[in-house]
Structures are given as structure tokens and as C-alpha cells.
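The complex is shown incomplete by one protein chain, all other protein chains being positioned as in the whole.
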Amino acid sequence: MAIMDQYVAILDALRFNKMYKNDFFLTWEKTQDEIEAVFTVAEALKALRVNNISTRIFDSGLGISLFRDNSTRTRFSFSSACNLLGLEVQDLDEGKSQIAHGETVRETANMISFMADVIGIRDDMYIGKGNKYMHDVVNAVDQGFKDGVLEQRPTLVNLQCDIDHPTQVMADTLHLINEFGGIENLRGKKVAMTWAYSPSYGKPLSVPQGVIGLMTRFGMDVTLAYPEGYDIFDDVKQVAAKNAAESGGSFQVVNSMQEAFKDADIVYPKSWAPFAAMQERTELYGKGDTAGIKELEKRLLAQNATHKDWTCSEELMKTTRDGKALYLHCLPADITGISCKEGEVDASVFERYRDPLYKQASWKPYIIAAMIFLSKCRHPQEVLMKLEENGRERIMTGGCAL
Amino acid sequence: MAIMDQYVAILDALRFNKMYKNDFFLTWEKTQDEIEAVFTVAEALKALRVNNISTRIFDSGLGISLFRDNSTRTRFSFSSACNLLGLEVQDLDEGKSQIAHGETVRETANMISFMADVIGIRDDMYIGKGNKYMHDVVNAVDQGFKDGVLEQRPTLVNLQCDIDHPTQVMADTLHLINEFGGIENLRGKKVAMTWAYSPSYGKPLSVPQGVIGLMTRFGMDVTLAYPEGYDIFDDVKQVAAKNAAESGGSFQVVNSMQEAFKDADIVYPKSWAPFAAMQERTELYGKGDTAGIKELEKRLLAQNATHKDWTCSEELMKTTRDGKALYLHCLPADITGISCKEGEVDASVFERYRDPLYKQASWKPYIIAAMIFLSKCRHPQEVLMKLEENGRERIMTGGCAL
Partner (left out) sequence: MAIMDQYVAILDALRFNKMYKNDFFLTWEKTQDEIEAVFTVAEALKALRVNNISTRIFDSGLGISLFRDNSTRTRFSFSSACNLLGLEVQDLDEGKSQIAHGETVRETANMISFMADVIGIRDDMYIGKGNKYMHDVVNAVDQGFKDGVLEQRPTLVNLQCDIDHPTQVMADTLHLINEFGGIENLRGKKVAMTWAYSPSYGKPLSVPQGVIGLMTRFGMDVTLAYPEGYDIFDDVKQVAAKNAAESGGSFQVVNSMQEAFKDADIVYPKSWAPFAAMQERTELYGKGDTAGIKELEKRLLAQNATHKDWTCSEELMKTTRDGKALYLHCLPADITGISCKEGEVDASVFERYRDPLYKQASWKPYIIAAMIFLSKCRHPQEVLMKLEENGRERIMTGGCAL
């Protein structure tokens, strides 16, 4: 029996043909079948790679990356995904470019896309801007493709915006599927997505928003917890509530970390900045008000400091299901006594979950690759079977014949 | 009939064997046949790509890029061209290197070339330096190859020097060939290469020089227009005059934008700095005279400001052939009311030509790839036919069999 058979069988039962030649902005813009198709292709690509079978579907082609914020994990995940499929990464480093000359998004988008198959963008710091910028880029290349400027229409992969962090939370969820032994086993599980104290300020909202926007779709009981004043984007809370209602799960917001952790199967304690503060910050940056930004930072740090008790302690972990909730984090975490004096999580808790955390992160390249794959392959099942049939070695080890 | 047949037929009628293992510095150092071979191979590579046929002639190899000036378009064009042929780009970022230690060009050139098939250089800011530097690099690797230091002799592609911008103006011309329906249809067309006002100063001379150096070769009537004092490199004007005489076209220099635009079929309004000022600037930089540079900048900006009427306005466009001259620009343009208060072109004119402008730019990767191809392939026609015959898919879409 071929390795790909089980994945092809799952895909055959799903409808996802609209993903072909399409983009990935927000998870809740995708159907349940489409989300499951991404998980399935991610697992299929991993299975091929583990069996030393090349998954290069591109003989040449470029993946353009545009990071408007520092990044290690996502940058390497995107590079890995591109490489896995045969694309070379070309970084659009705005510092080295002429974009400052006053060129429009439409122009830049076309100029970098003549041979681009994928564009991955991270733009998460400014409320109302990041996701919009991605749409501006997509509209530009869409127009360029229709007008005959571009020979192919590059696919956008949202590598984190102000609203969602789809590659992260899809990887998080695929990790849960693997830990709990199947997507159907997520039903009824309690997830605590909670704010946690960190001595830094202004962390993006995309992870908590992404988590409640996605994890409410599998019949799980999702609790979002934060101190008063640390609200997130209201629209996403409404998405979560709707998802929960449809999936047979639940969604609630509380102002107590204790309440969220009580009997939780999964905990995701992580710092973020209040939505209102992020909006204010966006305006201050827009005005170039350096003094105002400094003042806001000071205020946010002071506000954070009043909630140092919001930390994932051993005591709190004991209150979770059998004291053994699965601890999640998008990394890097602020670990008490390690990376900071007081932070999001006790060092002993973090240490105990190090392996699962790294496995959680390890899905991201496959999730990104699956998004690209589903956008580029007209017949994904056929391509998966063909890759296995071709059986081209990823590394030629000389190991078979001797 | 095979896709490559028409291109092979054209190439069979041309003599370009000296391009094999050779470099591309200036268009006027190449014969008419060689120029046409580049156009033909560029079109052939595009035809293969459009048909999802891989054009990788390199299974491995490096393309080294060295940008001594910021760049988006040319950087991505070079990356795209390399990727199209199977080369990986390695950027020589002088900031991250040890070159400051006082190492010679000869040494650096050899040290980066052990596995380099191509070196692309942009060095356009200093009069008498950029093209010379490229020759220094080529002489160094030539010597290295002859002495057995290098196993292959990397090809140089001039990505813009102080004299010419061959990849740009070849792309511009291939765009014209496509817009006017064939190289033979360029004969008798009037081209206005004119200076235009911009609030920035010190823009390179390589585009106007490159345009008059190349477009005079196809029987076109080329007019170069600039305000008094904005002269370009005299040697290139002589090249243009000679070319025009030989091709049956004409070349004239005027000091009136109106005169240049009158009945023009093609207009290329673009800012540049006076040759004498660029020479002065080169000397000031050589001496590290910061005060002198600031003073020169101020003077140039003031001089520019006296010529704000040199702009590609709707009124001026009306005076061109049927009011419909093809507007060209190497991008990014200084657009009045968009990227600056007053600039090179009216926003409405620019907007109307956006698609053609992007198509103009889209030829650059193919031009660069064609230059590399002709330098690396002993029998280009045979390689083109073999690529088609092999028919390796660029993207494996699974689309064929279902």
C-alpha cells in the first residue's frame, strides 16, 4: 500500500477546489473542509519527507518574503516551506530597496512578482494596516495578472497580520490533533487562551485572536481570559462565538486566569497589548510622535506590572485537567528567572513542555507548504501520488543498494 | 510544430558565436546580430516558461550580485533571471564582508568566484568608475581562469554602470518591439528621450545614455532633449550619431522638450544630473569632501527647480503622434501630486500607461537570462530545443492527466 493512500482518501472526501489559485489571509475565511485539507496535505508532505521522498513540485520559482518585523521562527519556517517545494526565497528588504522614493504598493508588488509564485508577508504591528496591506498587494498582483503583466499570479501567505496569525495557529492546532490522536478527539476539550504578564509591551494580538478564531471550530470549549483593559479585537470575538455555536463547542471571555485554567486540557498563556493601546500606538506612529510613543510604552509597562500574578505557575497548572494540561506557546516565551525576572511562565513548567513546544513549532513549515501546495496544484491528490511514484530521493545517501 | 522552431529559425540566421564565454558591458560593443540574439532568446525563454516548461540549464551554480546602490527592480530581475536558469543568488554585501581590510578587486573577484557562473554588478554613481570597476572584476576572473584558479570563467552582466544600463534599455527596446509588432516596425519611429524635472538630484546618466546608444540602431529618429547645462557623456552622443547614420535613422540633440515631443511615437521623459555635476560629485566623494557634496546638492536642486516646466504633461502628450505616444520610464517615476509635489510626469499620464510600463519592466529578467544563456551555451539553439523536448514541468500541477 502506498504511503499517500490514506491522505488521498481523506482529501477525496473534502471540497477545497476554491483554494486553487487562491490566497490565505484569515482562517475564518476558509471552510472547514479547506482547513482540514491544509492539515492533511501538511501531514502528507511530512510523510513523504520522512521517507526521503522529494516533494519538489517547483523546478524553479521564487518565494518572496517581506518581514516588517523581526522574526526567526516564521522566517525560517517560510524558507523551509519554500525549499521543501523547490522555491528559492528572495527577501524584499525594504532597507535595501528604492521603495522610499515614493512608489506605490501596486508598483512594488508587480515589480517583485515577475517570477514569484508565492509572497509571504509579516506585518503585524499596526492595527487596521497589516491585513489591509496584504490585500493591497494581492489586488495589485491580481490586476497585474489579469492585465498580462504577470505570467503567473503569486499566492499570498499571511505570515502574521494585525488580525490573525494563520500559519501559527494552524500549526498549533495540527499539534493538538497529533497530541490528542485525531481531529475528532478535540471535541469537548477545554482550551484556555489567557493573557500572561511580560516585562515587554506591545506584543501583537494576532496569536490570541487567531487561536479563538480557529480553535472554536472543532467543538472545543474555548475560554479567553485577560485582565480588565486587555481586550482584543471585538470582531474576532464575534467570529469565535459564531464558530463555537456552529461547531457545538463554546466560547467565553473571563477576567480570571484561574477560571480559564480550571480543568483545562490545553493552556496557552501569552502576553499581548490591549487593542485600544495598539490603536493608539498605530496613530502615534502615523504621526511620527516619538514622545507620545515613549509615553505610551511607559504607561503600558506600568499597566502590565500591575498584573504580575497572571503567570503560568506550577500552582495554576495543578488546577488543569489531572494537572496535566498541554501547554502551548508560539515562542519565544518570557520565562520567569530565565529570560526575565518575572514572566509568562514558571521555568519548571516551560522546561517540562519543551519537547511538545518544539513539536508544535515544527508543524509551521508544513502548514505553510500545504497552503502553497493547495493554491498551486490543480489536482493535489494526483500530485501527491505522483511524487511518491516518482520516488526521487531527497538525499542521495547511497544507502539502498549496499 | 514545436514552440521553439520560430526562435531557432531566427537564431540560425544570426551570427553571435562570440557571445559564448563573453560578458555584457555596453550595448554598442555588441553587433546588431548579437543584440537581436538576446531579444530572440529572451522571447524563447518566456515562451517556454509560459508553457510551464522548465528552463533550468544549471543543475547547480551561483549568480553573484553586487549592488553598490539601492535597488528593488534590478535586484529582483537578476534574482529572477538566475532562478529561471537554475542559479542560486549569493549577494556580496560589502557591509558584511572583510573587504574593508584593504583587499584588492583582483582578490575579492577571485574569492567570490570559485563556483560563480555569473556576476551581476550595479555601480552607477561615479563617473569614470562603474564601468571601469566591472572591467577590473572581469580582468581578475579572466586571469584567475587562465591561471587555473577558477574552474569556470564567470560571466559579467552589467546591471547599470556610469555609462550604460544595458539590461534596462534592452528590456525597453524589446517592449517596443512587442508593442509595435516587430523589430522592423521600429524603423522611422520618433523617440523623444528627454530630461524631466524631479525634486531629487544626482540621478544616474545611464538610462538616457543607454537609450540613445541602443535605440539609434533600428532606424528610429531619436531626439535627445535637455535644458542647457544638463549635458550627458559626450562619447555616447557620438556613438548615437554613428549608429543613426549606419541604421538609416537619425539622432539630434535639442534644448526643447516641446520640439522633442512633437509627433513623437515614443517618449521617455526622465530626470538626470548634468554630466559635469556628476564628475564634480565623483571628485568630492573621492576627497571625502562632505561640505562640498552638500553644497553641490543644494546647487543642483536649485538648478533643477528652474526647469519645472520640463514635465510630461497632458498638454505635451497631445502634441505627440495622434496624441498617443508610448510613454516609457525605467521606474520608479516622480509623479506630480503622487510621489512629489511637482515631478517628471502628470499623474493622469502615468496612470494611463501603468500596464505598458509594467510590461516594459517585465522583460528585464528575460533579457538578463538571455545574456547569461548566450554566454554559457555553446549551442543555444540546441539547448532551447532540448529544453522543449525534455518538457520538464516548471510547476507540477497534476493538471495534465486529469
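Each chain gets a letter, A and B, in the order it is written, and its residues are counted from 1.
Here is the rule we use: a residue touches a chain if its C-beta (ideal position, glycine included) is under 8 Å from a C-beta of that chain, and two chains touch if they have at least 3 such contacts.
Just so we're clear, the structure is a prediction, and the values are computed from it rather than from any experiment.
Among B:227, B:332 or B:380, only B:380 touches the chain that is left out of the view. From the options B:84, B:112 or B:137, the residue with contact to the unseen chain in the full assembly is B:112.
Along chain B, the points of touch with the absent chain fall at residues 57-62, 88, 90, 92, 96-99, 101-104, 106-108, 110-112, 114-115, 117, 144, 147-151, 376-383, 386-387. On the side of chain A, touch with the chain left out of the figure occurs at residues 46, 49-50, 54-56, 67, 70-73, 75-77, 79-80, 83-86, 88-89, 200, 331-332, 334-335, 338-340, 354-355, 358-359, 361-362, 364-365, 392-399, 401-402.
Rule of thumb we're sticking to: only the chains that are shown with their structure count from here on.
Chain A maps onto chain B through a rotation of 120 degrees [Cα fit, steps of 5, range 0 to 180].
Between chain A and chain B, the centres computed from C-alpha atoms are 40 Å apart.
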